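To start, the structure itself, in structure tokens.
Right, subunit A next:
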Amino acid sequence: MIDSLFGTIKVQYLVKCDPAKTGLAWSVFLAQSDLLPAVKLLYRANYFLEDLTAIDAKEGYLAVYHFDHIDSPGRVALRVLTSHEAPELPSIASVYQGAEWHERETTDFYGITFTGNPNPVPLLLAPDMTEHPLQKTEAQRAFLWDLFPPAEPLRAAADFTLLTPAAKLAETGEA
Partner candidate 1 sequence: MTFLAAIPSELIHIVIGMVAIMAFVGIHVLVLVYAERKGAGHIQRRPGPFEVGPHGILQPLADAGKLIGKQLFTPTNADPILFWMAPVLAVFPVLLLFVPMPFGPVVTVQEVNLGLLLILAFAGIGVLSTMLAGWASNNKFGLLGAARTVSQSVAYEIPLLLAVLCIAFQKGSLNLSTIVEGQGSWPWQWNIVTQPLAFLIFLVCAFAETNRAPFDLPEAESELTAGFHTEYSGMGFGMFFMAEYANMVVVSGVCTALFLGGWKGPGIDGVWWFMIKVYALLALFIWVRWTYPRVRFDQLLNINWKWLIPLATLNLLGTVFLMKVF
Partner candidate 2 sequence: MSMIRKVLEPIGDLWSLVVGLRITGRNFTRPQVTVHYPREQVPTDLTDSYRGPIALVPHPRDATKSKCTACMICVGACPSQCITVVKAPAPVITPEQEKTFQEAEARGEEVERPVAPREPVIWINDFSLCSLCGMCVEACPPRCLTFSHELNAVGTSRDAFLHNLLIPYPGSLKPTPEQVQKLQER
Partner candidate 3 sequence: MHYEQLGVTEGDFYNRNFEKGAREDTMILNLGPQHPATHGVLRVIVELDGEYVIRAEPVLGYLHRMHEKMGEVKTLSQFIPNTGRIDYGHALGWNWAFVGAVERLAGFEVPERAQYIRVITTEINRITSHLLWWGAFTLDLGAITPIMYAFDDREHLLDILQMPTGSRLTHSSFRIGGVCTDLSEKFIETVRDFIPKMRERLPMYRDLVTDNVILRKRLEGVGVMDADMCRRYGVTGPVARGSGLAYDVRQAEHFPIYEGLDWQVAVRTEGDSMARYLVRMDEMEQSLNIIEQALAALPAGPVLMKNAPKVLWKAPKGESYFAVEGARGKIGVHLVSNGGEFAYKVKLRSPCFSNLSAYAEAARGTILADAVAILGSLDLVIPEIDR
């Protein structure tokens, strides 16, 4: 369903998951520029925003957007990577107004800037607080391929290597 819905979008990586095992129906990796079009498609398909958070990994912050459907439940996770140095993502608050708070919360916790958020002030933390409590130290960070078990993607871009273990990557690189 999602693979046909996202037909027009250049999806980096798309997996159909088993809801009984992970709670997700679809897991989608997107480029930053494709986020807003994808979210618009979801809105047109009557999805609602469940939550928004980020995962601090070695490769950068992986923002995770969870959507679900009222009539035909099945959770869709959109994942967008942004760098540690200049964490910035486009805001989806223009499509899902409820995302405004979720984005502000993620800014508080991770320091990710959401460009286009209508009211980008701290939400849960004090306005004068500069630390971002959920950021991990470099030693604590894990690789994304270590966090997400391997799966058979329905679609994957050729240059998408985020979920390929480094050892395997080195192997294929040699070959």
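The candidates came about this way: all candidates are chains of the complex that A comes from, given by their letters.
We take it that a contact is a pair of C-beta atoms (placed from the backbone, for glycine too) under 8 Å apart; a residue touches a chain by one contact, two chains touch by 3 or more; residues count from 1.
None of these values were measured; they are calculated from a predicted model.
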For subunit A in this complex, identify the touching candidate from 1, 2 or 3.
3
Help me check something: in the complex, which residues belonging to subunit A touch candidate 3?
19-24, 43, 46-51, 53, 55-56, 64, 66, 68, 70, 73, 75, 77, 95-98, 100-101, 109, 119, 121-128, 133-134, 142, 146-149
